[in-house]
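One protein chain omitted, others in place.
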Amino acid sequence: MKDIREDIAWAKINQDVLKSLENPRKLYWVILFVAIAMLGVALGCEVYQYNVGMGVSNMDNPHMWGLYIASFIFWIGMSHSGTLLSAILHLMHADWRKPIYRFAEAMTTFSLMTAGLFVAVHLGRVWQIYYALPYPNERGAWPNFQSPLLWDAMAIFTYLSSSIIFLYVGMIPDLAICRDRMHEGWRKKLYTLLSLGWEGTDRQWRNFRVTYLTVACFLIPLAVSVHSIVASDFGMSQQPGWHITSFPPYFVAGALYSGCAAIITLFIILRYVFRFEEYMTLPILKKIVRLTFAIAMVWTYLNAVEFASVWYSHDQASKDVLIQKASGTYAPFWWGMIFCGSVVPLTLAFKRIQTNIPVLFAVSLLLNLGMWLERWMIVAPTFSHGIYPWTWDHDQWPSFVQWGMVFGSFGWFTLLFMVFCKVFPSVSMYEVKEMVYHRSQESKRLEETGKFAAAGKGAH
Amino acid sequence: MMDSGFDRRDFLKVMGWSGAAVALSGCGNTSIEDGKETLVSYVEAVDYQIPGVGVYYNSSCAQCDAGCSINGKVREGRVLKLEGNPASAINRGKMCGLGQAGVQHHYNPDRLREPLLRNGGSGETITWEKAYALISEKLKGVSGEEIAFLSGVVSGHLKVLLGNYLSSLGSKNHFVYEALAPGVVRAANKKAYGVEMPRYNISKAKVVLSFGADFLGAWVSPVHFSQQYAQFRKGVDGQRGVLIQVEPKMTLTGANADRWVPIRPGTEGILALGIINALGIATGDIAAAVKGYDKARVSKETGVPPGHIDKIAAILKLRSPSLVLAGGAAEGYAHGSQNAAAINLLNHVLGNVGKTVEASAAVPFPQMAPAKGNTAALKSLNDGLAEGKYKVLFNYAANPVFTAPGAMKFKDNMAKAGFKVAFAHYMDETALQADLVLPLESALEDWGTQVPEYMAEGAQINILQPLMENVHPNTRSIGDILLALLKQSRAEEYKNYEDFYAYLRSALVQNKAALGGHAMDEDAFWNETLTKGIIKLVGTTAALSGKAGISGLKLPAPAEIDEQYPLQLIPSVNISLRDGRHTNQPWLQESPDPLTTIVWDSWMEIHPKKAAELGIVEGDIVEITSRIGSIKTQAYLFPGIHPDAISVPIGQGHEAMGRYAKGYGVNPLKIMDAVFDRETGELAMHETRVKVSKTGQRVIVVKDESAAGAKQIREKIAGRVYTDNVDLTKEV
Amino acid sequence: MSISNLLENWSKFRHTHPVDDKPHDPYKWAMSIDLDACSGCNACSVACYAENNLPVVGKEKYAHGQVMHWMRIEHYWDEDVGEEGGREFPDQGAQFLPMMCQQCEAAPCETVCPVGATNHTEDGLNSQIYNRCIGSRYCSANCPYKVRYFNWFNYPTTDNVWPAEMVQQLNPDVTVRGKGVMEKCTFCVQRLRAAEVTAKSEGRLVHDGEVQTACQQACPTSAISFGNLVDQESRVHRQWRAQQVELDKDKQAKDDHEEPSELRGYRILENMRPYPSVMYLERVRESAI
Amino acid sequence: MHRFLRITVLLTGLFAAFSIYAAESQQSVPMTEDSLGPLVEQPIEFPHNRHAGDADKGGMQINCMYCHTYARRSAVAGIPPLQKCIGCHQSIESVRETPRIKKLFEYWEAKKAVPWKKVHDLPDFVRFNHERHIKRFIEQQNRPFQEVCGYCHGNVKEMTVARRSKGLTMGWCASCHQKDHTVVAEGGTPIGTQAYWYTFYKPEVEDASAGVLKAKGPNDCWRCHK
Partner (left out) sequence: MSQRHLLALYSNFNEAEAVVEELRSTQIKGFDVDKDLIVKSPIEHPEVEEFLGDKPVRVQWFTLGGALMGGLLGFFLISAAQGNFYAQFKGGKPIVPFPPNFVLTYEMFILGGVFITVLGFLICAGLPARRSPLYSANVSEDQIGILVKSDESAANTLKAIFTKHHALEIQEEAGR
């Protein structure tokens, strides 16, 4: 189990990472093609739905929301891991985040973009979406600021723009490297433009450090607020199964959970596809896995809290919804969620699994499936068993259009992510340098003071 | 009116599309446009026609035979909505769903537009002149006996004209057929009260005991009875009326009853006699005759618990006056007349005759009184057709190919007639068999008079007048057609009448003195008549003459259960589809059956207990087999039906009649036995025995109620209180 | 301007409705439905189709639950019918209940609409602005009564919904809704507005009975009464008063009675505090039978 | 450092300007105020200026309401029936042979309606009530017809074929609705502020004894969109 070598040459870091930007392997093209094909499916579905009407999704009264909203939450949730790795761990000076935070941050951005698409897909009249934007207009009419959906829009806009900015700002020194190392061509022009003339001067670094830290500080509460607001889409309503006080922390925990699971998946894929074995090392993976395990347990706990508070409350309608989740039409999916979300992560407690890449890959996919099911199980059962008995237990199954759109969203995400990986360095070069520099300094210091052995950190 | 040389119809012209635009897609045109849409105004206008403001015309509803008066809202020459005319004593401004769907009859896209002549398997469009010539040619050399005219209920001037036409042909063969007519009850009433249909004063009764009379749903004059029912529920001095409904399959009325008593099908008469016995107030031969009907026996034979019989008797005894009604479920047997007689006897015993069963008025023009339809007429027509007696068959407002029981084989017999003419609105099953199909104007385009069979207060003649110009220009009024045909033989006599309108107008205006307009000049009278839409008359009242008699009353013991066909088929009457005449009106198709909330389809109601026995669950496609044939439909578990019976609603299962009717559901009449009431010869609707078997297929029942069934578990949605606690006198 | 407007009207902007204030003057449209009179005949529902240009969706879409009836007739059987040990037959009949938008004073649907397409009007209605709606369907998700209906398809262009002839029947006063917008019972707002305008032009208020909703007008048993709750003389006001149902309470006199109350007026799901404008009168059944 | 300051000030200024615009934009009136809408081709080029124009310009000064008579009785203004045109023109021999009048009589003799094109065509979901506006401003306040009609229709008396001259957009409508208009009680009976209940902003009583109020137009969406 090798961690990053402390004596690795900085030039090699540049070389290795920059190599990933060029000459894609065949596998890359295969993945890209599959992603585009998946996106094509979604586009086809959307064209059909746009032309014919929302009814083709099989939604109905009372099943007003379906997989679109569930997937929306799923993708929003996924975005939280990037913030976790780049902002929270940054503040905590956990240096192992450095080789992996860039792609996590990119994941944040792209999953937010995917989530945003679901809002559009969900709307009955997407061509009028601008009505929901608070911009001064001739009509003099404003959107309804009381609506949690508007908070959502606002929060997502803030989060997306802040994430892009954070990603970009953090990437400027790397872009400068690219600018310096790339051959002439469109890439060089792009990097020259984007690197804003970064030269690594002391003044730039000084301001950079403060800025990066400040934005990180903003991002943490922002990330928490975003998913709390998504939770309030449900929590603010009066519907049984939604009107639950513990929803905001539950959603945030779920978000971090699915994000971490996604990071594991992408970690493994990137490590393999771009041959980043040297940077995305197993000790780092192990740390993420442990983090995931911890969050899984938090999520499980919050889930239990939700059930308990419903169960011991006098809100019979909510109780009915819970019973119906566990025994009604949705029971297989609900139990699937419990299994994937609470049982499967228990395997992560085993040390051998923590570094077993094939198993971890499978587990991470299962966790993501569980988290997707969780979102669906939040949205759908309340509709089929709301307060009003006349509409109870009306069965509804999402049509191929809904499934196609969900399927395609993964393609869209993959497409964006794959393109990103080829255009921008998916490992932060300057930070890996910092990391190995500080580590070597540290070990040197320890060696000098003769405490090397005592520290017991034979990272090699 | 203006003397501009335009006749009234010109003002009914549809104004151009955009006088006040109907926004077909309110979300389509989203910007300000200049010069894209066309505005069309009237060439000539009258004062009361203002674009954007509705004009109301009074007319009459022709959706069923109850004779409600309507108030049609017309905008820019298009009729938009039918509302009740408050001046009518029958509906007092109210309308049922069926009546309101009249506009969909009018605007139905499947209406016939041109006269059609059969040409092999298909219809060939011909001109009216050619059609008339053809009829005249076919009638040549055919004797009056060989001509048959089948119609639904006709009344008023149309009936007169039709009578004249038939007499001009020398035919006496006018068959008036109505599939769901209360023929047996009429006959029993005639015996018991001296009139076929007395006035039932529900609002005066303190207790209504109804044996299967669905007076809130589809029986006789439901809108009128519904209003009476509302008053009856409010009661007199806060004494709320009590409704007890005895029937094997819950009807809408049963669903509103304080006590719904499921009874073994066909034993209604026994229960009636049992109640008379339990009342113990009968004397003389009645008392003697009912002596045998003690509680134990009645309970055993009818399946009604003895406690119920006691309670019913007690409440009837305590609260007077009451009212006992005999309706559909009681009369549909071979011994239907006996059942009805026994039930009517109860009214006599309780002393309700003269109190809640009152004499009804009739219009003083007997020639205009409705020709009441029944099913016995169908039988004799069918027999005649089977013998090949008729060479020419006219058909108007009846669809026997659809409604006649399968056992009659009406379609085959009809083919034996040489030349069949159908006057029809739609290409329905019967019109499909005709050789010549003549398209009719809708009731909202036509002139006419209507005399309701059931008069609410006094007597009235309803006026039908056009609310707008013809949707399809080549359709004609049935009156115009008859007039044209009459002119073929009696041109001289009718030469003064250019069209039916002229005939009608002169007929009414000539009698204006008798119609309450003696002081007015002709135009004033005519205008007032059209404005009001109703001519109210004092009417002649035939006193109730019948008396309580039990002689000849013989009730058979309940039928043994047939091993092969163990279940009784109840073809139930849906409140909006009735006999299937209006199935093609989409509002009615989409309007859920009140008890099952099923739409756009047929279903079989079966008691959950029986269903469990047979292993049937909701949505199972079952095959219902009688001696005649079998039908397949979905099962619906319905607690409001006797376990020995199943029920399939009438009205669906059309094989023709256009896009909204064809291919939906099944027609239970197809498997109906031709059993007739022994006294009246009326078709016994409930005498078909069937067996039910699963086919193994299952569907999701298309219904409005929740999949789990209509139960409120915890939240209070629909509340209920008992009369102990309420004080209706304090209510507004 | 806006900021000054904000400051000028600050206290008004901070009122909570209907608890803090009762701004409904001179009109508050309300309804009461006597379930004892309601026979469940569906006439009201058909009248609604006729008045409000409701599309007929057909069997397939009905099966999908995409029906558009603004007014639906619900029926409930007694809980114990067909249950183990319960009654074999529903021998006290069904409990019919016409259900449509309850025009809540504090409607849960209004707050959640992202574009403000549904609002509380000054005459106490819950408005639905089709052209503003973007189809997020949040309102329906949050409606406790589930009486909001969404245009899943573009019904004006769907086959057999309004064939050429039937287009002529459409009420020009009511917008025909295209795909992707929410709709619901409006208390026949086109009629209300016409009556209000006429009355105003004549310098008076709408008097009781001058305006009827389509369902009320059709109802053969006159179970529905509708009118201005502010008008002390209106039938609906007198009914509400007699039943001691108050618009701005979430608990009525009836709910405080220990004994079965002689009052039978109630509002559905009142405890969720939407303050509905429709009072139902409980169905009555004879105790002696 | 000067550069920073300049940029900062510039950006702050832009942001502030945007904010003020955002805050005030509700008051804005569309730009189409004075420009005319497209010329609409009509079957007969009806010369409004000949009929309604001032006498000194050769007009007949006919009141708008004489022909557009439905406007005061209905929500929609409608188009006068052909009969109305003929009613006058039958006896005006002088122009009887002009091409336009000939065309008019052709329609009349064929008993065909003239297919006029709609000039002021609001979106289908907007319901403007002519009657109320006429009652409010003409009948109650005795303002001149041409002024009141002109609020929305522009100076028609100087046009031949009518052309749209106002924005007719929602913001444009609201710009008038949110003004405080002076009103006196209608129908002769003062019924107090109740009559103007329909906005959130309640009317102010200006002169209680005379029943004079200041009130805004309706702000309820369901007034115009239903």
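For clarity, chains are labelled A, B, C and D in written order, and residue numbers in each chain start from 1.
By our rule, a residue touches a chain if its C-beta (ideal position, glycine included) is under 8 Å from a C-beta of that chain, and two chains touch if they have at least 3 such contacts.
Treat the numbers as computed from the prediction; the structure is a model and nothing was measured.
J.: Sort by label and list the shown chains the missing chain touches.
T.: Answer for the hidden chain's contacts among shown chains: A, C, D.
J.: Determine which one of A:Leu89, A:Val119, A:Ala132 or A:Leu222 touches the chain that has been left out.
T.: A:Leu222
J.: Among A:Glu6, A:Glu138, A:Asp180 or A:Glu442, exactly one should touch the missing chain; which is it?
T.: With A:Glu6, A:Glu138, A:Asp180 or A:Glu442 as choices, the missing chain is touched by A:Asp180.
J.: Using the definition of touch stated at the top, determine which of A:Trp198, A:Trp242 or A:Trp334 touches the missing chain.
T.: If we include the chain that is not displayed, A:Trp198 is the one touching it.
J.: Mind listing the subunit A residues that contact the chain we can't see here?
T.: Subunit A touches the missing chain through residues 9-11, 14, 134, 140-142, 144-147, 150-151, 154-155, 157-158, 161-162, 165-166, 169, 172-173, 176-177, 179-181, 196-211, 214-215, 218-219, 221-222, 225, 229, 232, 430-431, 433-434, 437.
J.: Over the whole complex, note the residues of subunit C touching the chain we left out.
T.: These residues touch the chain not displayed: 2-3, 5-6, 9-10, 12-19, 105-113, 116, 118-122, 127, 275.
J.: Residues on subunit D that touch the omitted chain in the whole complex?
T.: 4, 7-8, 11, 15, 19, 22-23, 26, 174, 177-178, 200-201, 216, 219-221
By our rule, only the chains that are shown with their structure count from here on.
J.: At what distance in angstrom does the C-alpha mean of subunit D lie from that of subunit B?
T.: Distance between chain centres: 52 Å.
J.: Where the CA atoms of subunit A average out and where those of subunit D average out, how many Å apart are those spots?
T.: Taking the mean C-alpha position of each chain, the two centres sit 54 Å apart.
J.: Among the residues of subunit D, which are close enough to touch at least two other chains?
T.: Residue numbers touching two or more other chains: 23, 26-27, 123-125, 169.
J.: Show the residues in subunit C shared as contacts by 2 or more other chains, in ascending order.
T.: 67, 72, 74, 76, 130-132, 154, 175, 179-181, 269, in rising order.
J.: What topology does the chain touch graph have (line, ring, star, complete, other)?
T.: complete
J.: Name, in rising order, each residue of subunit A that touches subunit B in their complex.
T.: 125, 316-317, 320, 387-395
J.: Along subunit D, where are the residues that touch subunit B in the complex?
T.: Against subunit B, subunit D makes touches at 37-38, 40-41, 70, 73-83, 107-108, 111-125, 163-164, 167-169.
J.: Could you pull out which subunit B residues touch subunit A in their complex?
T.: Contact set of subunit B toward subunit A: 27, 700, 705-708, 710-715, 717.
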